[in-house]
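See structure below.
The complex appears here without one of its protein chains, the remainder shown in place.
Lettered A, B, C and D in written order, each chain numbered from 1.
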Amino acid sequence: MESVTPVKKQPMPGPENQEPHLTETESISPWKEAFWQLRKNKLALVGLFIIIFFIMIAIFAPFLTSYSYQTLNAADRLQGPSAQYWFGTDDLGRDIFTRIVYGARISLMVGFFAVTGALIFGSFLGILAGYFGRWVDMLISRIFDIMLAFPSILLAIAIVAILGPSLQNALIAIAIINVPIFGRLVRSKVISIRQEEYIMAAKAQGMKNGRILFHHVLPNSLAPIIVQATLGFGTAILEAAALGFLGLGAQPPTPEWGRMLSDSRQYIQSAPWTVLFPGLSIMLVVLGFNMIGDGLRDALDPKMKN
Amino acid sequence: MKKPVLEINHLKTHFFTDRGEIPAVDDVSVKIYEGEVLGIVGESGCGKSVTSLSVMGLVPDPPGKIVGGEILFRQQEGGQERSENLVTVKKKRLRQIRGNQIAMIFQEPMTSLDPLFTIGYQIIEAVKKHKKVTKKEARQIAIDKLILVGIPRAEEIVDEYPHQLSGGMRQRVMIAIAMSCDPEVLIADEPTTALDVTIQAQILDLMKKLNKENGTAIMMITHDLGVVAEMCDRVAVMYAGKVVEEGDVRTILKDPKHPYTQGLIRSLPKMNKREERLYSIPGNVPKPGSIKIGCRFAPRCSEAFNRCYEENPDLLELRDGHTCRCFLYEKEGDLVNADALAGS
Amino acid sequence: MPTPLLEVKGLKKYFPVTGGIFSRKVGEVKAVNDVSFEVYEGEVLGIVGESGCGKSTTGKALLRLIEPTEGEVIFNGENITKLDREAMRLKRRDMQIIFQDPYASLNPRHKVEKILSEPLLIHGIGDKEERKRKVREILEIVGLPGEHASRYPHQFSGGQRQRIGIARALIVNPKLIVCDEPVSALDVSIQSQILNLMEDLQGQFGLTYLFIAHDLSVVKHISHRIGVMYLGKMAELAPNEDLYSNPLHPYTKSLLSAVPNPDPDLKTDRVILEGDVPSPSNPPSGCAFHTRCPECMDICKEVDPEFKEFSDNHFVACHLFNDK
Amino acid sequence: MISYTIRRLLMLIPVLIGMSLITFSIIHLIPGNPAQTILGEQATPQAIEQLEEQLGLNQPYFVQYGNYMMGLLQGDLGTSLRTKASISSEIWPYLAATIELTIFAMVFAVIVGVNAGIISAWKQNSLFDYTSMLIALIGVSMPIFWLGLLEQWIFAQNLGWLPAFGRGNPRDPVETVTNFYLLDSIINGRPDQLWTSFKHLILPGVALGTIPMAIIARMTRSSMLEVLRSDYIRTVEAKGSHTLSVVYRHGFKNAVIPVLTVVGLQTGTLLGGAILTETIFSWPGVGRYVYEAIGNRDYPVIQSGIIVIATIFVFINLIVDLLYTYIDPRIKY
Partner (left out) sequence: GGNNEPADADTNNNDAGTNNTSDKTNNEADESSGENSEGDYSLAEDQTLIFARGGDSVSLDYASVTDGESSRVTEQIYESLLKFDEDSFEIGPGLAEEWEVFDDGLRFVFQLREGVTFHDGTDFNAEAVKINFERWADPDHEYHFADEGYTYSVYGTQFGGFKGDDGHVIEEINVLGEHEIEFVLNESLGAFLQNMGMSYFSITSPAAFEEHGSAINENPVGTGPFKFVSWSKDDSIVLEKNEDYWQEGYPKLDGVIFQVIPDNSARLTALRSGEIDIMDGLNPDDVEQIESDPGLAIFERETNNIGYLGFNLDKEPFDNADLRRALNHAIDKETLITVLYAGLAEPAKNIIPPSYMGYNDSIDPYAYDPDLARELLDEAGFGDGLEFDLWTMPVARPYMPDPERAAEVMQANLADVGVTANIVSMEWATYLERTEQGEHDIFMLGWSGTNGDPDYFFGNLLHSDAIPGGNRSFYGNDEVDSLLNQAKNSVDEDERAELYREVQEIVHEDAPMIPLVHSIPVLAGSERVKNYVPHLSTSEPLTNVELAE
């Protein structure tokens, strides 16, 4: 690559250098600032609304419906949406609305645990690679390369095949395939932030490496990680649904949306509602997370804006 | 007397951001006469670039918009003088003018050239847009212009990419592009700020030469009073979106009237003598729009009195061609008749 | 003659240029190539030079923020290039740095309070209360209201930030401060405020500055002695007045003449240099300046001139003056 | 450039070895015995044991790995445990089917995505911008299997506009030469079959291409916005150039690199994501081939399938990297 001659910096005009209008003594943390930005972002608010909506649904599931998500009722098989069954019934005569409502718990849980798992392991490896460099970096980066060269869904399928199909194992598989994504992000963030002048400044004050890492490098890498984690929620939910669709995720009668889709596939002609609602729910939740993620990205990282 | 080729009258360019309306350029009037070099100086963020972009019709929209004033471009056409208002003229016509009769060079030579196209292509692009020439002729023009701006090995450099050139060379290429259609006005937005002093000297030298030899009028934007002294015939000093003082270069540098101009000049460390302590203007440059009423310099001004905080001072004509925006001179100078200016 | 506070001997810093997929070393950028000078207690040594000539690298290498490739740095009689990490870390209390970019050198996620008290914490100075007090104190000293301690960097203007940067360097009571273009990024009207502040502080705390800048008038204003660098080497080093009134090296001469002067009455004849600064990864043979030198001789193309004392305290590296 | 390519190819070796090792280990960790699956629930233990022995499954697993790798070095992908067919010859039609679908999906994604992205950036904050970005946002949130089902339901079953399954009309099978049906119909001089094959590609292609399309649109837009704000675009505008030239020639050319990267990465996702699409649209592709092999514990097929997919993926990214150098003169190796 070319060697770029250093260019003298003039403070750039533009929004990022703009001081917010504030009273003299008020202290505005970058997080607060981001929060303000977020509040102005309509899409992000809609996303937030969707997610809060689903969280509420998940929490209050038992109060929202008088049906059980697993008791079958052969007499009322494949009923269309009606006042009695808002979203209709499935081939076992179970109320789809009830199953969707309980399914929200599963999807949100999957997103949460898969992302948390991937985040913890990915960050750990990413920090190791980014901070120690050399062969540690080499080794970890190659492992990430290899993992990323696999089509992720295949890898997930293989992992579930080893562990056996269950919601918990699907979750583990999704966490594993997402580890390199977080790992790489954290690594590149750690490396790029290590180049920042304030890190040099911290070193110049005689700060120890560990302190630099935990007080300066990590807090500053947080923004993109938070964004990725939010978006990762959506991805994880989609992946879990895909595994469920292939029969490798949650086991019956768990009302997992992907699983509901695959179970009702064959009724798409005769009872399209059985397919419509679970898919719509997946899409909405994922959309919600993506909207928040986009909003957070804009709010947290002005340079990534748009 | 020379005629103005470009006349900016009461230009107002505002940015509409989510933090509110920012009057980046607030009622700016300047004229550029044929063949002269007009300097526009001011500190960062005072609206120099936005003024020049307004002339070119390149203010990023959104969020920017010209909300008032006019920009008159005059040219001789078959003995007839023709005047067009660039603010209201059709987009298509504007594209015909810019790059052809009014050209512009920018501050950052490192980023102002498209890295993916050869130098030659980027010059030819400008030539072909405005002149009916064959490919071969265009290429020859490109080479000629490169020679004009003093690029060695012009024949080879035409086919090279920007990254193969140093900053100084790139700025020369930028000038070559700007000069490719022999414009009447060249707007140079801090053309040397990013360059080293030795390279800056080369570029300033070149621009002077172009001004002298081709008679191109130059609007030279800079924050360096040294460059102004070196290059310009007349200067306008801007502060927070307004022109605070304007006049010929000697007057402004030797006998500035506005407290801001005075402070600015006094605060510069001098090469020729060594003073113990520098003069300094207290406080910070205000963000545009943050001061709504009164003189924008008042909070930093050592001479400020109550009125300065309450009223907006008007531009006063002190002497022939020397104007200043300050209440201190109300008795000395006459109020510049703005309408008369606009009508001329 | 007093013993120097800082002595730099034959400092070199070569950056490896890596290429290819296996990141092999394919060359070197000789950013600093054999630089020697001394800084005396209470003095301001200015270093000027064009972009990329190695000023910052020199400053950072002598603080061992970048490990020097070669050479010795003797601070207060102690060779700090030999110190182990922990010892060096503790040494940093005495040697501080101020950076050019007031936007990049402050951690955007820390309050000023934290930024300023951290150096104290690291070096175990004071308890919590005392640190808090000290932070307020230093803020007042650099001309900021004490209550601004609770703000974040992005809530300040460029000049104010640079004041915070200075405060951070100052708070541990260092002996030496390397100032790496502290005013280059600032507006003219702010620049003089900071220069004044720095001068005041120097007197007040008996500081020694290594003042790096590319603006000759600024360096002239603040320095006692000035070194001129070109392509990783020291071309000329002389006391302030001496350098400006009697520049020896052709590069110094042209550099001085190239600075545009805001006084329209002082139009000097210019020596406009041809061409650009060569790349430090592939410096010219012999004298690095010979490619642009108006007074180039045959010997310049082959032999690298020695950096020698030409007259009292006036050092120069040029064949024109080598015979004497 | 050539030496760079060679170096990159050499670099692939450890990645591929690592991948094969991981694959091999993973699939041997999967409980369940291929002999058992091959023979089904009605097999006797003796039969299973005998088959195991014949398939060499009772050898230590590193011996099996060694044998497999030895074969691989000689360009032999091994033999399917289940069908006894040589994988090297068996895999091509599957691969061709997947590649054809992937290319179609990618072409769809790129054409729609890139143009939507460019126009959105150009007309930032316009109605077009808002709608297309909302669509893109929905696109990235879409479970593709659901999209596939809906497409099938609407366009194939209810409206009957497009075929719901397969690659061509079973009554009039394409005579295979390359196994790329579009290409084969051209070679055979059969425009009617070309049209049929094309129609079969539409639904699965759109389902598969939707996510990359959305991602590309978003990426193009943001990359374009950044470029359109850059100094050199202002320079071009200052020359008085026409907007189209500014946007497409200078703008897009500069914005294309991150887009290319996404295209490269998404191709990998497509190759993998094809499993779902192929299942829904009965597309005889390599995703299904491997997926079924996992179910059958057909170790050599899983191994080879994954290695082939990953190799293609790695190669595509190599090509993308080489394309960078073609587009951007600053990048040299």
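Methods note: a contact is a pair of C-beta atoms (placed from the backbone, for glycine too) under 8 Å apart; a residue touches a chain by one contact, two chains touch by 3 or more.
Note that this is a predicted model, so its numbers are computed, not measured.
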{"item": "Touched by the hidden chain, restricted to displayed chains", "value": "A, D"}
{"item": "Selected residue (touches chain absent from view) among D:193, D:279 or D:304", "value": "D:279"}
{"item": "Touch criterion as defined above, residue of D:14, D:191 or D:295 at the omitted chain", "value": "D:295"}
{"item": "Residues of chain D in contact with the chain not shown", "value": "30-34, 36-47, 50-51, 54-56, 79, 81-85, 90, 93-94, 97, 152, 156-157, 160, 163-167, 169-171, 173, 176, 279-282, 284, 288-289, 292, 295-297"}
{"item": "Chain A, residues in touch with the chain not shown (by the definition above)", "value": "70-72, 74, 77-78, 91-93, 161, 164-165, 247, 251-253, 263, 265-270"}
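Here, only the chains that are shown with their structure count from here on.
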{"item": "CA centroid of chain B to CA centroid of chain C, Å", "value": "33"}
{"item": "CA centroid of chain A to CA centroid of chain D, Å", "value": "24"}
{"item": "Approximate Å spacing (C-alpha centroids) for the pair chain A, chain B", "value": "49"}
{"item": "Touching two or more other chains - residue numbers and ranges from chain D", "value": "124, 330"}
{"item": "Chain A residues counted as touching two or more neighbouring chains", "value": "2, 5, 7-8, 10-11, 19-20"}
{"item": "Chain D - residues contacting chain B, complex", "value": "124-125, 229-242, 245, 250, 253-254, 327-330"}
{"item": "Sites on chain C touched by chain A in the complex", "value": "17, 29, 51-52, 60, 63, 65, 89-93, 96-97, 99-101, 103-111, 118-119, 122-123, 147-148, 150-152, 154-158, 165, 168, 172, 184-185, 214, 279, 281"}
{"item": "Complex interface listing, chain B residues touching chain C", "value": "43-44, 166-169, 196-202, 204-205, 223-230, 249-250, 253-254, 263-265, 267-272, 274-275, 277-282, 284-285, 300"}
